[in-house]
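Here the complex is missing one protein chain, while the rest keep their positions.
The block that comes next holds chain A.
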Amino acid sequence: MRALPLILAAGLALLALAPLAAPYLQFVLTVAVAKGFAALGVALLLRAGLISLGHAMFFAVGAYAAAFLAQAVGINDFLLLLPFAVAVSALAGLLVGAFLVRYRAIFFAMLNLAVSMVAYALASKLYSITGGTDGLRIDVPTLMGMSLEKAQFDQALYYISLVLLAVVGWLVHRYLKSPLGQALAAVHTNEVRLEYLGVSAWSTLLAAYTISAALAGIGGAIAAVAIGHVLPEYAFWTESGHLVLTAVLGGIAGIAGPFVGSIFLELIHTVAVGYAAEAWNLIVGVALLAVIFFLPRGLFGLIESAAGVKDHRGETEL
């Protein structure tokens, strides 16, 4: 058990050092961590047995909120953009979630998909607010009032993202260990018992849904300033599907899984696009098959077994 925190710390250190060895990795990894936050949000809901096929909308809400504050309002400091984006996406999550967390299974998945398609359409059509299909540009933000060169800012952004990954990851870990987080898994196994304990499955899920939207919003804000351009495509349903894929591939049992999945996919994507564009789908498909058949806990399960963590859940008592 002791080995796992060490491995996670080593992984974080490796991420911190990677751009020094290969500078082009910095942008790839920034985007990977950003999408990792959104995939973590999807993974939270997967723990309750709910598949959201629309979570890219909250990633987009975070990105658009940051872009809107920066361009339309003219407040362009990353340390203000980030909390604003998180607050707006959490609020969006609370409102959408209030309707959707009544539903289960295929209904939940499809309703998320439907709402995200509405969000995509609005982003494309509300030209005056969202810039329509051209989207919104974001100039290089300041950092606590300091104006930085693009290269300096990108570097700072990367390291801020890693700090966020550690801090937010730890907070989400605490949440999952808490009664409320445990109740989330309990919704999946026995909703009737949960209600008979006096706990509302609806509130339990709404809390999780709001947190998951806020996580996606963190990712959206990071991606928006890293890429410098926000487009309706951020909310497109294929992006939502990609987030589910990322979470399942990386593993939903721990916090690190979705980030491992996201980094794996972004790196493969970069390499595959460079050498053979068609290889991308093949590699992702094969990796997903391998995970489903051999690694029920995702790629992160590999790391866990290296750390000597054995999962005894589901074993029959003899």
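Here, contacts are C-beta pairs under 8 Å (C-beta built on N, C-alpha and C of every residue); 3 or more make two chains touch, one makes a residue touch a chain; residues count from 1.
Everything below uses one rule, namely that contacts and distances are computed from a predicted model.
Trainee: Suppose you had to identify the omitted chain by its UniProt name; would it be "Amino acid/amide ABC transporter ATP-binding protein 1, HAAT family", "Cytochrome b", "Dissimilatory sulfite reductase beta subunit" or "Acyl-CoA dehydrogenase"?
Mentor: The missing chain's protein name, per its UniProt entry, is "Amino acid/amide ABC transporter ATP-binding protein 1, HAAT family".
Trainee: For the full complex, which residue in A:P5, A:P83, A:P179 or A:P296 touches the chain that was left out?
Mentor: A:P179
Trainee: Could you tell me which of A:G74, A:G198 or A:G274 touches the chain that is not displayed?
Mentor: From the options A:G74, A:G198 or A:G274, the contact with the absent chain belongs to A:G198.
Trainee: With the full complex in mind, choose from A:T189, A:N281 or A:S305 the residue touching the hidden chain.
Mentor: Spelled out, the listed residue whose C-beta touches the missing chain is A:T189.
Trainee: For chain A, enumerate the residues touching the unshown chain of the complex.
Mentor: 171, 174-175, 177-183, 185-186, 188-190, 192-200, 204, 207, 312-317
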